[in-house]
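What follows is part of the complex, with its chains left where they were.
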Amino acid sequence: MRPSGRAHDAMRSVTIETGFAHHAEGSALIRVGGTEVLCVASIEQRVPPFLKGKGSGWVTAEYGMLPRATHTRGSREAAKGKQSGRTQEIQRLIGRSLRAVTDLKALGEMSITLDCDVLNADGGTRCASITGAWVALRLALGKLHRERVLTTVPLIGQVAAVSCGLTDTGAVLDLDYVEDSAAAADTNFVLTAAGGIVEIQGTAEEKPFSEEEFLTLLGLAKSGMKTLFAAQDAAVAAAEAA
Amino acid sequence: MRPSGRAHDAMRSVTIETGFAHHAEGSALIRVGGTEVLCVASIEQRVPPFLKGKGSGWVTAEYGMLPRATHTRGSREAAKGKQSGRTQEIQRLIGRSLRAVTDLKALGEMSITLDCDVLNADGGTRCASITGAWVALRLALGKLHRERVLTTVPLIGQVAAVSCGLTDTGAVLDLDYVEDSAAAADTNFVLTAAGGIVEIQGTAEEKPFSEEEFLTLLGLAKSGMKTLFAAQDAAVAAAEAA
């Protein structure tokens, strides 16, 4: 039995609230169980130096965690004067995942930054960030389309992410903090609604795992995705109806 | 007429929601009009080096603003690698204000850090931070008292803060962003429920102001305090009843 009492293939409850950030072009406050991430899209009329004059846009992400999002207070990265390796690894992952489903040529020479700030953490913050950030990005692109800045919504897919792992109770879907701390292996899957793989990050924490175990985890992830895509669709529909 | 249509001595609506930070010993999400700050208290069983072995506790604060809390996205301080002078000035002010009403001897050798993170900004973020942080601090101290770690709630006062300023429409209470940007002078008042002054920071932005004008601003601040203390009291009562 899982610590939370969930079945091995049960997601935690997922809700996505839009409009939380008053000034942003798109925002989504995603809650996956006790994990809560504010994902905010900001459009800027410039691109990084390496893209100047190339007719292509850019999508990037930054990630942060409020000091007391966790059980014990962590140092504030702004006060320490640098972002940790973990933070940088996560924000690079979020950025890559969203770029993989954006038509950067169609976006044209502008940048969209997704700020993912964890307000409460209970495992799976990077996956929740990706799932929420896609909604914020979708809303910002929809706004550009409605305002006729763009002739299309330049997205070539819908992405969401979930982590699965091998625990004492076997292979399970959507690890919470307690499970994540004790898992023998865990894998983050970033998948598209069309069934494609955008990113896979699998890590053996204690001992190597087998191809078969890996495929079990992938199967769990695919089954959990339905909940995530439905929550994304509902959030976008509600926001655009408003 | 003020840009918001408010009377010159009218506060914006104030609400304080507690318990937003799941893991913290005390937390308050304060909303003052469109300004929204998450204030979180964390207790740690250690004091800064200069207090070691002195039998006294410590209260300090850190302040941050999410990159898109404002109209245009600001750089993330963690990514830039340092906190701005403005950030440091504000967090020092919050810390001093709370220490002035805490009985540090009665607290004993532990530290309480108040993290004030601005989720949405519309002027007055440092004042909202102080008002909200007092609630978070009060809840954390109350918890220590209930758990019999402390024999009293070591607070010697209740503080809240508001900014007043001289604008085109005269002296006004509780500046929002539009007013703050254009004020000829503004002053932040940190006052206690017992009528005492904890901090005053008055600044002439464009031209010096007179003692009489200053006293008018102080009068407005005092009148606005009632709303803030009532919101604090209600939040604490609701949280402790729960």
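Per-chain numbering from 1; labels A and B assigned in written order.
Keep in mind that, in the parts below, contacts are C-beta pairs under 8 Å (C-beta built on N, C-alpha and C of every residue); 3 or more make two chains touch, one makes a residue touch a chain.
Note that the coordinates shown come from a computational prediction; the quantities given were computed from them, not determined experimentally.
In this structure file the homo-oligomer totals 6 copies of one chain sequence, with 2 depicted.
Here, only the chains that are shown with their structure count from here on.
Centroids of chain A and chain B (each the mean of its C-alpha atoms) stand 32 Å apart.
On the side of chain B, the complex with chain A involves touching residues 20-24, 27, 34, 38, 40, 42, 44, 62, 64, 66-73, 76-79, 81-83, 87, 113, 115, 117, 119-120, 122.
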